[in-house]
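For this depiction, one protein chain was excluded, whereas all remaining protein chains were kept in their positions.
As written, the chain order gives the labels A and B, with residue 1 at the start of each chain.
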Amino acid sequence: MVKAKRKPLEEIAEAISTYGKVLTVGCGGCVSVCLAGGQREVYELNAELELTFKESGTSKQLGNYTVERQCNMDLIQEMDDIAEGYDCILSMACGAGVQLMAERYPDKPVFPAVNTVCIGVDRNLGMYEEKCRACGECVLAYTGGICPVTRCAKGLFNGPCGGTNNGMCEVSQDVPCAWVEIYERLKGQNRLDDILKLQSVMQWQNQLQRTVVQPKYEKRYYK
Amino acid sequence: MKSGSNLEKILAAGHFAFTGELGPPRGSNVEHVKEKAQHLVGRVDAVNITDNQTAMVRMSSWAASLLVNELGLEPNYQMVCRDRNRLAMQADILGASALGIRNMLCLSGDHQMFGDHPNAKGVFDIDSIQLINAVKQMRDEGKFLSGEEIDGPPKLFIGAAANPFADPFEWRVHRLAKKVEAGVDFVQTQCVYNMEKMREWVKQSVDMGLTEKVYILPGITPMKSVGMAKYMKSKVPGIEVPDEVIKRLQGAEKGKVAEEGIKIACEQIEEFKEMKGVAGVHLMAIEWEHRVPEIAERAGMLPRPIVE
Partner (left out) sequence: MFKKNTAGVDTDLIKKRLDSRKAKMKLSLAACAHCTLCAESCFLFNARDNDPTYMPSYKFINSIGVLYKKKGMVDRAALQDIRDVVWDRCVLCTRCYCPFGIDIPEMIAFARTICREQGVFPDFEKEQKHAG
């Protein structure tokens, strides 16, 4: 799922500083799961903002609401009546949700309260790890299920480079070398032939905004 | 001849090649380049001109290459995958060739986080092996990566780096094989200190028939001090410094440590001259260009042969 991290309080407070009525909107999707922008985080953020503005003697009306998924217009639309009463919206959704929210209320300033970090997995409570860069041209078949685009610091397709250091990456002793892991895994599966072949240059698919239309629905959307 | 470069001629004639290295200045100071170059003219067959080495901004490698070319020193133009995409790379390759650069070294490049702009966006559009293959395709097939025709293909002798000391060791010779398959003409290795491992890697390369297709030039960097040796051992990924080397330097008389370092380097060069599968050496005397004439002399590399 998408993983996000809340922005620093000062940055959020600065963004909404000139607006009197602010609606903080959580999202019940991915950002709830990664504990960054769900209903609970909406309460927490508003409590912190309340305190900040109180200290600085600013009067502010902070409202809260949580949409089930900010990446779906039908679900956002449920808060139309509520949004009307506010000067700006503070969205705690990922970048996709913030944009759809801004599209829904084009006259209202919409500010992001989180930084969208990555597509990742749950490693532990409150700990998430990036796994996919959505390059649109998946190579995991020949890399033993380990993504070089995401995990190799240089995004090599024919690794490992000369900087491997006891199984770690040259950038840090805390970062495992993706290509050493690829090598070890394929070796264990007797599949080293997969990386003996030259991998030719990547045909990047993520250089323009993409729209996904599933084959079954092509007739519906493309004439 | 693929490129007609001096380095190619030397290697093709079977001479033991000797290449050097020169880092462009952190500014447009031409005098700085000239100062470093004067020590190398006539003493090396070609000189590597580094490309934003250690991810620090420097004078561009093609510009510095042209400067040394004018001074009578053949450049080995380095290009890293970190700073440019496939359009910029192919354009620079054409420009370099048009202006008389005849050797090129294809590298991934140190990660940008090591340098002076750690939050720059690393490009890494293609990797070093794909770059080798791209240059070969441009030169031999006269085609861009897109497959379209080139009006006047570049003439370049294609080089790459190899690191026999990075892990996994057993994969290293296969990675060299991939570079050979991609079309590399010569490789220069990471600084060699662990001769035992080096012998093993060269032997593997010979056994796989790779040395019939690629010239191998081991990298030599004389140690200036015990501190440098310890730093390289512990801090530089992919460099192996055996304890014996450090012990030898520590055992040197006061004020004679650098001398001992040069001695070790010369012994290595002597061994490489005799080693099957090795075609020359690459001397990386980092910020020690003025000692190159002395090292070259003592290693018996002078005078450099001239091949017409």
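Here is the rule we go by: a contact is a pair of C-beta atoms (placed from the backbone, for glycine too) under 8 Å apart; a residue touches a chain by one contact, two chains touch by 3 or more.
Please read these numbers as outputs of a predicted model, since none were measured by experiment.
Shown chains touched by the hidden chain across the complete assembly: A. Checked against the hidden chain, the listed residues A:13, A:75, A:119 or A:196 yield one contact partner: A:75.
The chain omitted from view is touched by exactly one of A:18, A:59, A:124 or A:211, namely A:124. Even with one chain removed from view, subunit A keeps its contact list with that chain: residues 28, 32-35, 38-40, 66, 68-69, 72, 74-75, 78, 122, 124-126.
Keep in mind that, in the parts below, only the chains that are shown with their structure count from here on.
Those residues of subunit B whose C-beta lies close enough to touch subunit A in the complex are 81-82, 86, 108-111, 113-114, 122, 124-130, 133-134, 145, 161-163, 165-168, 171, 174-175, 177-178, 181-182, 190, 237-238. For subunit A in complex with subunit B, the touching residues are 153-168, 170-171, 180, 183-184, 192, 196, 198-202, 204.
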